[in-house]
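The complex is shown incomplete by one protein chain, all other protein chains being positioned as in the whole.
Each chain gets a letter, A, B and C, in the order it is written, and its residues are counted from 1.
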Amino acid sequence: MEFGLSEEQTLLQDSVKRFLAEQYPLDKVREFATNDDDGAIVRNGLAAMGITALMIDEDHGGVGLGLLDAALIAEALGHGTAPMPFVASVVMVPQALMLGGSSEQQDRWLPKLAAGEITAGAAISELTGARGDTGVTATNGRLSGRAMFVLDFEADIYLVADTNGALHIVDADAQGLSGKGFNTVDCTRKLGELSFDNVPAEALSCTAQQVATVLNSGRVILAADSLGAAQNMLDQSVAYALQREQFNRVIASFQAVKHMCAEMAAELEPCRAMIWYAGHTADAESNANNNSNNGEAQQYALHTKAHLSEVCQFVARTATEVHGGMGFTDLVGLHYWFKRIGANRQLLGSPERLRDDAARALGMVN
Amino acid sequence: MEFGLSEEQTLLQDSVKRFLAEQYPLDKVREFATNDDDGAIVRNGLAAMGITALMIDEDHGGVGLGLLDAALIAEALGHGTAPMPFVASVVMVPQALMLGGSSEQQDRWLPKLAAGEITAGAAISELTGARGDTGVTATNGRLSGRAMFVLDFEADIYLVADTNGALHIVDADAQGLSGKGFNTVDCTRKLGELSFDNVPAEALSCTAQQVATVLNSGRVILAADSLGAAQNMLDQSVAYALQREQFNRVIASFQAVKHMCAEMAAELEPCRAMIWYAGHTADAESNANNNSNNGEAQQYALHTKAHLSEVCQFVARTATEVHGGMGFTDLVGLHYWFKRIGANRQLLGSPERLRDDAARALGMVN
Amino acid sequence: MDLSYGAEYEEFRAEVAEFLAKHKDTAPKNPELRSVEAISWQKTLIEAGYFARTTPAEYGGHGGKPDILKSRIIAEEFARTRTHPGMGGQGISMLVPTLLESGTQAQKEQFIQPTLHGEMLWCQGYSEPGAGSDLAALRTAAVLDGDEWVVNGQKIWTSTAQLADWIFCLVRTEPDAPKHQGISFLLFSMDTPGIEIRPLVDMTGKANFNEVFFTDVRVPKNQIVGARGEGWKVANTILKHERGSLADPNAMQHRLNGLVELLETETVDGTRVIDIPSFRDRLMRITGRVMAAKCNDLRLLSNSINKTGGSPLAAMVTKLQGTELRHELEALAVDAMGEIGLAYGDNEHLRGGGSWQTQYMYFLGLIIGGGTSQIQKNIISERGLGMPREPKVVAATKQGAA
Partner (left out) sequence: MDLSYGAEYEEFRAEVAEFLAKHKDTAPKNPELRSVEAISWQKTLIEAGYFARTTPAEYGGHGGKPDILKSRIIAEEFARTRTHPGMGGQGISMLVPTLLESGTQAQKEQFIQPTLHGEMLWCQGYSEPGAGSDLAALRTAAVLDGDEWVVNGQKIWTSTAQLADWIFCLVRTEPDAPKHQGISFLLFSMDTPGIEIRPLVDMTGKANFNEVFFTDVRVPKNQIVGARGEGWKVANTILKHERGSLADPNAMQHRLNGLVELLETETVDGTRVIDIPSFRDRLMRITGRVMAAKCNDLRLLSNSINKTGGSPLAAMVTKLQGTELRHELEALAVDAMGEIGLAYGDNEHLRGGGSWQTQYMYFLGLIIGGGTSQIQKNIISERGLGMPREPKVVAATKQGAA
């Protein structure tokens, strides 16, 4: 019995963290945020490390790791506020292709995704709550309508959900498709929206449960991203408090500051094990290849995303307070992590919605 | 323009506080809790001070004060965890009689209530959520069924709500009526339940809005009671922290303890003005004798009870923590206040329900 | 209890309303700073008694008697009719009262009138990178050299530094005195050589504040307010005014109304957000807290009018409670919008011009600024509840425990 990371897992996570610490310091985060940098160094560097091949099976040029491994990488990406197309490009879209793609589709897209030659976005947010008049309808293999909140925007292909919950793959160059960026408060990653005017699309044959699995994978990834970001904010808070002096003392010696840091740690530390478990149980169900699963992976995905959203928001606010006025400025750049956590909270289902979904999945809602 | 207490109001409140401090120390609270004392000293003493006549009009032997004055007394009663039949006996039942009683009914009951010769209970809790199979039905002036959570139990007459929301007065000695105590965690007041087997009753002619007014008065009174109890717990906390030494310091010098006390004060202090306003606006609407009121009194009653329930629960818990292990024991008796606040929270509508009611009253719920 | 303002005041309200009706078309909407339009409106307001109402006429004010209720009525009527209430700024809210209290006759004559008229704009130089919560630890030094102070150091959180003509500034003039006693209060022109302004971008993405650097800035000796070394006292007579204003319950109610409207408008899968019970419950929770804050504010207003004092705690808690409540109010809006709540900058889907997200962050800034919540809790426990001050420490340590 072992509930912990293998040496390989720790090494992989550390290597991504180290890469980001070296190649993507705060100045680069700022440049990306102001569109002065396109994030190519991170994208290419991580692709070269094999990150893009992570979840793709070996037959298609991947390394066939699971959601737990992906979550560990996501944690490192959140820790470094990396501008890496990941949740859709490396996790959700490959998983959708592997679950519901024809072998022709798999052969066409997976090797390129694995090699990092192309990236993939996901226009799937409407499945977790369509805002306003958005929604994409499918008729005879053609898509029309509008999708907002497209994850990993500016991709080469997109995974698109229609209003019936079916999934499609669309080429970014397809006729009738137009897109534009959806600027958000979080400038560390790209979000976009897509308009479909009778756009040719390839249907995937995912079951409703497989679609749920893809969504849940995305949720665990976003939660892990927040964990990394929040851990970084906590670490920065302790370091700042240990050097900042007021009233002739380092502020870390004030009980109020100590307790704020202790509360952050107390809330955050159990989240780490929760992410591990959410990843592990999803992998276990997927390996069992068992469609009549007991729903544990579903419950963990929903609750992990909901719980970490709440905890990490608390950490983000408290860490900012520990930094005092500095936390509010761009000088220490703490707000990039604050905003990334804020974005993860809203994407693929807010905590309120996910808790409601979890109760529904258990048949608690009449 | 003046939003504050008059000298008379302050004097009245102080005199009740002083009476309780002298006549009803902690030992007496304990005796009442263990049924070794029946609370007669408090009941008679406060009746002698005219408290029982508070809201009754002068024509019926009362002094004709308003809900604000009653709330100030309630605050003093909560402060002293007094075993005084008040919310029903002094406020809700007289108000119901004045609003919907015939002149014969008023002449019969109000002078006795004003003089403190009899007490009145209220079996009205089912209007704010019937639990299990409770409920009282009225047929041809006779009541049958069961009412739980009867306020100011062991009274001489009872105000009873039937399942249609109409109000009745029942004599405690009426044939077919049986009652027993409803033991609660809060041993500082009496709660009971009543069973009705074809019990003769006198109907009052209150409109639905008048019934709501009576309920809302009860809510403001319970909220004020909690305010007094919570203020006492905060005061006790500060006093205890100033004398308790640990690690060679009074614990009041630890920033964590200071901040716990500051958080209690910050939450509690605005509640005082809220109680005043809730009482004042109810009195203003009642004086305007205006049935087409703008609903401000209703909103304030609901929100005041809901908000104070949350704040006072926080204070009750935090004050206990400040007292450390002592707060958990009967030695300092802090738990009597803790439990009184807990009881006030549940009676006449929990915060969740009252917030929902407030939204409904504003037409927010489809 | 008497919440009516009384006949005399209703008459006054009618006067104000009449003035506003008369100037409905001529009052400027968003006047430029220093514009003829702005200055002329300012003078009209002062003359009518709706601005600088209690500042003595000899210094350019209206010279009226203090009357809090009249001030409130003016504010209410201007807000109701959405009429520009005159130029604000720290010169008017902080420097003018300071000069009235501690300035020399010459200083009052020189500075107050142009400041009130909007011809002379000020910024405030108090906080420093190393002096935030511990403001008295400030190190910007002024050394007397002949008839001039020579100022060197750095200020931070200086709003409107780029726009200001002058700065009022706390500097250390007696380096050997105990920290509160070595500070002086200087005034000088922002055109003085040696001043560099760097915009300070904050988490909202805007530069709401600046850093200001002083290198051998030479200031005439007499541009000091109060005695040398007494700057802390001079500044503190009005510093406390700043804090309460960060948590105005009327602004809160205004935002709350907007929040209700937002929840009634936004939809998820075709359902209005207000019909989702968990959001509605949060809305109602916040509503209750706003109501409590408004009642508390009414109590404070009444205390001021009737000079009953008597509830220091009620005043002490407003900054802590108000900024945190406001942050949570804005947070609910962001949450209720879901992913739309993330929209920012030039995103065409912004609701309310992006103000929900901006204010959500800005109020986190205000929780910190003007005395952090931690400092507020110190104040409440010490001054409000009589608990001991933070004890003196044997030695500062930078080391963690074993």
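FYI, contacts are C-beta pairs under 8 Å (C-beta built on N, C-alpha and C of every residue); 3 or more make two chains touch, one makes a residue touch a chain.
What you see is a predicted model; the values in this text were computed from it and never measured.
Trainee: Out of all the chains shown, which come into contact with the hidden one?
Mentor: Hidden chain contacts in the full assembly come out as A, B, C.
Trainee: If the hidden chain were put back, which of B:257, B:273, B:302 or B:315 would touch it?
Mentor: Hidden-chain contact among the options goes to B:257.
Trainee: Could you tell which one of B:25, B:129 or B:295 touches the chain left off the display?
Mentor: B:129
Trainee: Extract the touching residues of subunit A with respect to the undisplayed chain.
Mentor: 1-6, 68, 238, 241-242, 249-250, 252-253, 255, 257-259, 261-263, 265-267, 269-274, 276-277, 280, 284, 299-300, 303-304, 306-307, 310, 352, 355-356, 358-359, 364-366
Trainee: Just the residue numbers, please: which parts of subunit C touch the chain that's not shown?
Mentor: Counting over the whole complex, subunit C touches the hidden chain at residues 277-278, 281, 382-383, 385-389, 391-395, 397, 399-401.
Trainee: What is the set of subunit B residues that contact the non-displayed chain in the whole complex?
Mentor: Contacting residues on subunit B, toward the hidden partner: 125, 129-132, 148-149, 182-186, 191, 242-243, 245-250, 252-254, 256-257, 317, 320-321, 324-325, 327-331, 334-335, 338-339, 342-343, 345-347, 350, 352-353, 355-356.
By definition in this document, only the chains that are shown with their structure count from here on.
Trainee: If you average the CA coordinates per chain, which chain's centre is most distant from that of subunit B?
Mentor: Ranked by distance of C-alpha centres from subunit B, the top chain is A.
Trainee: Hey, how far is the Cα centre of subunit A from the one of subunit B, in Å?
Mentor: 51
Trainee: Residues touching two or more other chains, restricted to subunit C: which are they?
Mentor: Expected reply: 374, 377, 390.
Trainee: Quick check: what residues of subunit B touch more than one other chain, meaning two or more?
Mentor: 255, 259, in rising order.
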